[in-house]
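Comments concern the structure below.
All protein chains of the complex are present and in place, except for one that has been dropped.
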Amino acid sequence: MIFKKNIINIFFIFLLQFVMSGSYAVEPDEILLNKKKELMARNISKNIRCMVCQNQSIDESNASLARDLRILIRNQIQKGKTEEEIYKFLTDRYGDFILLKPPFKLTTLALWFLPLAFVLLGIFIVYFHNKKSIKL
Amino acid sequence: MQRHILKIPFIVFFLILLVFFYLLMIDRNPSKIPSALLGSKVPNFEANSLFKKDKFYSSQEFTNEITLVNFFATWCKPCKDEHVYILRLSDEMGLNVIGINYKDKAEKTTKWLKKLGNPYSKIAIDNNGQIAIDWGVYGIPETFVVNSEGIIKYKHVGPITKKIYKEINLLVRGLQ
Partner (left out) sequence: MASTLGNILLWLSLLFSVLQFFNSYKKDNQNTLKINKIAVNGLLASILLAFFLLIYSHVISDFTILNVVQNSHTTKPILYKISGVWGNHEGSMLLWILVLAVFNYFLFKLYNNKNTIFISKTLEVQAFITIGFIVFTIFTSNPFEVIFPSPENGLGFNPVLQDPALAIHPPLLYIGYVGFSAAFSISVATLKLNIVNSLPWYNYMKPFVLAAWTFLSIGIALGSLWAYYELGWGGWWFWDPVENASFMPWLLGTALLHSLIIVEKRQSLQAWVLLLAILAFLLSVVGTFLVRSGILTSVHTFALDPSRGIYILAFTALLGFYSLILFGSNSKKYFNNNYFAFFSKEGAILINNIFMIIVCSTVFLGTIYPLLIEAITNNKISVGEPYYNSTVIPILIPAILVMGVGPILSWGKQNKSEITKKIFPSIFITTIFTIIFFSIYRLISPIGVVGIGLAFWIISNNLVIFFKKINRSFGMIISHLGVGLLILGITGSSVWQIEKIINMKTDAEVNINKYKIVFDSIEEVKGPNYLALRGNFLVYDKNKNIITILKPENRFYPITGNFTSEASIHTNMLRDLYIVLGDGNLQKGWTVRLYYNPLVVWIWIGALVIFLGGLISLKNNIKKLA
């Protein structure tokens, strides 16, 4: 497994490193040793929006803010905070926008309730249709 | 009854288009997010100061005058662009401007400020970005206006432009 030294353009590698030093999503040095805690961190991260990206979670993003938030979440988990506490911490600072799963609030009542209403309406239509067909 | 059901698609469509039309008409930036901290007290934090040996304690600031807080860094080009307005806010308007140096190197910042001018009464160092997170900062430069009671009244994301400078001007006069 020989290392191809003479072809390496050292400057080029440094250039790439420098620009991509935002790190590429979850980095090995962020990963918690406790598997349960790490899973919790990943699950929370998947629900937190990367504020400087287009429609990505901080779990997927390589932005430096995403990394900072991933580390912050892991620190809080190590301190023993619960999921709700961590979400509250983040929404207190960044607003509800940072949550990819919309919160259950008065303003999102319609968002969460309407799909259920649609299903009930669908069931009603089928039932109504069935009833009418039995009559005939 | 059936006749009225048939009108529902039109009504729903009409309402939705109304919303779209409204959103197009108002002057909005689709990528701008309103601050969650407006109306709240300033976050509590302490940090190293850039020029002074003593630490920076947020509890000691923001107590008796209107203060601006500006997150900046030497590696951030828009920060350089807006610097002239920060200087104007500090010099011409005599406002107390606190700088928070985000993920930067002390020597670089010192040189940068020497070259471009230092509008900041105090500068706190935020090496790991935690102060920024406490303020809900997601993309520097960001500037906050805090009133004399320590309540955050205004936030602007991005460089201060002429238009924003005027806005801040008006706001500050209103607070005084």
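Every chain is named by a letter (A and B) in the order it is written, and numbering of its residues begins at 1.
Assume a residue touches a chain if its C-beta (ideal position, glycine included) is under 8 Å from a C-beta of that chain, and two chains touch if they have at least 3 such contacts.
Worth saying up front: this structure is predicted, and the values here are computed from it rather than measured.
Novice: Which positions on subunit B touch the chain that was left off?
Specialist: 2-3, 6-7, 9-10, 13-14, 16-17, 19-24, 28, 30-31, 33-34
Novice: Suppose we count only contacts with the excluded chain; which residues of subunit A make the list?
Specialist: Residues touching the hidden chain, for subunit A, are 1-4, 7-9, 12-17, 19-21, 23-29, 31, 46-47, 49, 54-57, 60, 95-103, 107-108, 110-111, 114-115, 118-119, 122, 125-126, 129-130, 132-136.
As a working rule, only the chains that are shown with their structure count from here on.
Novice: Distance-wise, how many Å sit between the C-alpha centres of subunit A and subunit B, to the nearest whole number?
Specialist: 25
Novice: Mind pulling up the subunit A residues that touch subunit B in the complex?
Specialist: Answer in residue numbers: 51-52, 64-65, 68-69, 72, 91-97.
Novice: Enumerate the contact residues on subunit B facing subunit A in the complex.
Specialist: By the definition above, subunit B touches subunit A via 33-37, 43, 103, 128-130, 132-136, 138-139.
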